[in-house]
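Pasting in a structure now, in structure tokens, and then I'll have a few things to ask.
Shown here: the complex without one of its protein chains, the others still in place.
By written order: A, B and C. Residues from 1 in each chain.
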Amino acid sequence: MESTTTHALSDNPGELGTLPDKQVLLALYRTMVVIRRTEEQLAKAYLSGLIHGACHTYIGEEAVATGVCAHLRIDDAIFSTHRGHGHALAKGVTPRELMAELFGRVTGCSHGRGGSMHLFAPEVGLMGTSGIVGPSMLMAAGAGYSFKLLKTDRVGVAFFGDGAVNNGAFHEGINMASIWDLPVIFVCENNMYATEVPFASATRNTDVAARGAIYGLPGIAVDGNDVLAVWHAAAEAVRRARAGEGPTLLECRTYRTRSHSEGMRDAGYRTREEVDEWRTRDPITTFRRHVLADGHVITDELARIDAEVEELATDALAFAQNSPWPDPATAADHIFSAK
Amino acid sequence: MESTTTHALSDNPGELGTLPDKQVLLALYRTMVVIRRTEEQLAKAYLSGLIHGACHTYIGEEAVATGVCAHLRIDDAIFSTHRGHGHALAKGVTPRELMAELFGRVTGCSHGRGGSMHLFAPEVGLMGTSGIVGPSMLMAAGAGYSFKLLKTDRVGVAFFGDGAVNNGAFHEGINMASIWDLPVIFVCENNMYATEVPFASATRNTDVAARGAIYGLPGIAVDGNDVLAVWHAAAEAVRRARAGEGPTLLECRTYRTRSHSEGMRDAGYRTREEVDEWRTRDPITTFRRHVLADGHVITDELARIDAEVEELATDALAFAQNSPWPDPATAADHIFSAK
Amino acid sequence: MREMTFTNAAREGLTEEMARDPSIFVVGEGIGARGGNFNTTTGLYELYGPERLRDTPISERGFTGLCTGAAMTGARPVVDFMFLDFLLDGMGELINQTAKIQYMSDGRVPMPIVFRGSIGIVGASATHHSGNYYPIFTHLPGFRVVVPTTPRDAKGLLKTAIRSDDPVFFLEHKALLNSKGPVPEEEYLIPFGQAEIRLAGSDATVVAIAAMVNRTLEACAELAGEGIAVEVIDPRTLAPLDIDTILESVHKTGRLLIVDEDFAPSGIGAEIAAQVMALAFNDLDAPIARLNGVHTPTPYSPSLEAAVIPNTKRIVEAIRDLLAE
Partner (left out) sequence: MREMTFTNAAREGLTEEMARDPSIFVVGEGIGARGGNFNTTTGLYELYGPERLRDTPISERGFTGLCTGAAMTGARPVVDFMFLDFLLDGMGELINQTAKIQYMSDGRVPMPIVFRGSIGIVGASATHHSGNYYPIFTHLPGFRVVVPTTPRDAKGLLKTAIRSDDPVFFLEHKALLNSKGPVPEEEYLIPFGQAEIRLAGSDATVVAIAAMVNRTLEACAELAGEGIAVEVIDPRTLAPLDIDTILESVHKTGRLLIVDEDFAPSGIGAEIAAQVMALAFNDLDAPIARLNGVHTPTPYSPSLEAAVIPNTKRIVEAIRDLLAE
């Protein structure tokens, strides 16, 4: 069984089709760097005890959220996972709001109620990250149902890991989206492990994109460390969805270079060499090298972004630390609607 | 994507491989007739109000349970569905015990506690039919787990309908059985409808056997109205399981010729012609015609079986009607073990 | 006033709401052209087509989650489970997502979703088609729980449920579906959290749940012949629970029995008893009593089934026992 691969897994993003224009290239770069710098701050803050609950970083996988969300409007809805900082930032949550949330402050995107795994920012279409593996695939299908019923051209996007592929939610959600032609993009972030369990030991067929054929929707595998590959594939998936042509399953093959979650031991289940090998394929440095080498952008432009983002991340940290705690008197507010 | 089809969907069971010996042929015939005659009695009894709850007949699908269970030992475990009379009888529950159960009598196989959808006869390896769609696939995988752990060569068998294919239990159960090489046979009774919903409207890919490739186990499609085709395919599946070679997904394409459940309207969702066409492929009459035509058995032998089974069904009816009701004082017994 | 069945009244409410608001859609098995196993949607498919009356695969978890996402993004789903037992596969979605999204988003994401399904034991439905489950949904924060008992209430409460921005369970006891009663012609809604006194009396208070309301009224008719005047309260919604109406009644009668087909342990009767005890201890002339279905999976055989459901006779006895305390 073959996957419907429109973009080969390639080291050479320039070959993947027409390059987006320079503003887009710079924007992609900027988003990846925003995620990276913000999460580096978070990892440090975790060590200092400023983050109260779990913290799963997205470092190494930035190209996926970046390439997909670049095509989304503010009124498109994304549903994310326990590893959701990147999705949140790519969809428009600010580093301030993200960091304040993990610090438990009222200025956080969920006003301190959620933490890392419960990020909400409906204003920008972030309809939630989830501490439970699986639901994103169902809820994104539901957003697709709404958007179709209400005759809009909005789309729903589900991010999920390889670990979610063997969960019943994958099977039921994708099947329903397919039979009802819902405007949904199912983005599998296949980083080869669920915590320490290799994907290959959780299924006999690790070709996620190939499963599209079972459900009757296109299944596309791309190099998830190549932001342009993701960007191209997502462009077509989003076009299809907006045009009423139905859902797409997009498998982005990538890797997390830090431990499953901050503070967790990261030994025994993967080799040092494997991690190092993937570090050489870092989505930011390879993209940087590529766009510079081909002369699409110049070092100065990237340096300007680097400096600006550095500032943003530092500012976010100060903002989060100086933000007030939520008022305990509000602890049980908004369980029900005011209506 | 192609299914791994060892037995083509054929009208000519004689061509499917070496014929089993005559005793087996007669036994297969007898089992199918036992199911048919018993259920005809049940359908009549339903009309007379002797059956208290739901009653889903297996008429038209007898070849599946018969062909599969012919290879099972008493210590193999089967897990069945809401349409489970055929599985129960093929595994060794007597018509008396089945009928008494549907009549709510203490002599029923579940002592009157279950009715049609909760048939239990652990003595013969019937580990339960289920009023809920889905669980059989998980529980059979669990039996396989036990049998492997305990180093026996017993097998677990799950029967389930096409309607269960889109349920998460299918996805999770088959995947786990496959990665752990469990001795399990997953028997999909694809009768093209779930109540009135055509399988083709519940999935874009109705080739169930083809899904084997996704989970990395053999997927075999057979003519489920051809008891010899089922028998041959099940022989190999059971051999594999006993030999420690892992699970098999067996799709039996068949048809129910009565309504979804007794007393239910059967119009609107399928044509009269479709039903009639399938009636011409009745598993019992085609098998009868075939084994007679080829001279494997003679009319007398079949007639003897017909008469014997007729008697059995009549006896079962009388037995059930004359059996006592369960004692109300026992209504809450055995919720917990005596231990 | 015109008489209608419970089912037809509820369906009229659904029809009116669907006509009013195009963002409402129904999902479930057999709720399309077939009109629902219990006729919950008969005729609606012809009016509104497959997108608003969506027949689903047997993917209960899937469409529970799907409808949760739909409710967050502008639509108003009504999820029709046929038998409420089937929603158990969707409990993860319900408890961890549906019930919590409004809270987690600090009130910025609404959750206008109705889960409906038949509950209760009737006619050898056996243990996979007879659960009640409502205490679970009252225990967990985030749900509204409605158990209507008359055609009038079924319609008025369903309309309120559909207009609510909260997740609502609308639970229809199978023994009530074909019961008839008056239903106003003009539009009306019934607010949540308002119990109804079905029978006024001063000797004892009985709170009865779902199908037990009618059983209790039969029992009270029998006792009335002996001059015993029981007050029968139908809470109509279990979350929110109208404890005030119950307290007022107990203040008057001094005695309380809760009759519930569902299981006693950690059930709704326990909750009512605990609240009344805390808030009206000095009003009580006798310990609060509970009469529940037997704590067992539901048996199939009529002889066993009859043994596990509270019937009129057992209710009469329980009231007599309460008065004798």
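To be clear about the criterion, a residue touches a chain if its C-beta (ideal position, glycine included) is under 8 Å from a C-beta of that chain, and two chains touch if they have at least 3 such contacts.
Nothing here was measured: the structure is a model prediction, and the numbers come from that model.
Student: Among B:C55, B:A70, B:I132 or B:L250, choose the residue that contacts the chain missing from this document, as touch is defined above.
Tutor: B:I132
Student: Which candidate, A:R113, A:K148 or A:H290, sits in contact with the chain we can't see?
Tutor: A:R113
Student: Sort through C:H128, C:K174, C:R198 or C:R215 and give me the one touching the missing partner chain.
Tutor: Per the contact definition at the top, the residue touching the missing chain is C:H128.
Student: Which of these, A:E196, A:E245 or A:D315, touches the one chain of the complex that we don't see?
Tutor: Here the residue in touch with the unshown chain is A:E196.
Student: If you put the missing chain back, which residues of chain C would it touch?
Tutor: Within chain C, the residues touching the omitted chain are 60-61, 85, 88-89, 91-92, 95-96, 99-100, 103-104, 127-128, 131, 135-136, 138-142, 239, 263-271, 273-274, 277-279, 281, 284, 286-290, 295-297.
Student: Of the residues in chain A, which ones touch the absent chain?
Tutor: Chain A touches the missing chain through residues 52-54, 104-106, 110, 112-115, 117-118, 130-134, 163-164, 166-168, 194-197, 201-203, 268-269, 325-332, 335.
Student: On chain B, what residues meet the omitted chain?
Tutor: 77, 79, 110-111, 113-114, 118, 120, 122-123, 127-128, 130-132, 134-135, 137-143, 145-150, 154, 156, 168-169, 171-173, 175-176, 179-180, 333-339
The rule we apply is simple: only the chains that are shown with their structure count from here on.
Student: Can you compute the centre-to-centre distance for chain A and chain C, using the mean CA position of each chain? Integer Å is fine.
Tutor: Inter-chain centre distance comes to 41 Å.
Student: How many angstrom lie between the CA centroids of chain A and chain B, rounded to a whole number?
Tutor: Comparing mean C-alpha positions, chain B is 45 Å from chain A.
Student: Can you pull out the residues of chain C that are in contact with at least two other chains?
Tutor: Residues 56-57, 59, 61-62 of chain C each touch two or more of the other chains.
Student: Give me the residue numbers in chain B that touch at least two other chains, ranges are fine.
Tutor: Only 166-168, 201-203 qualify.
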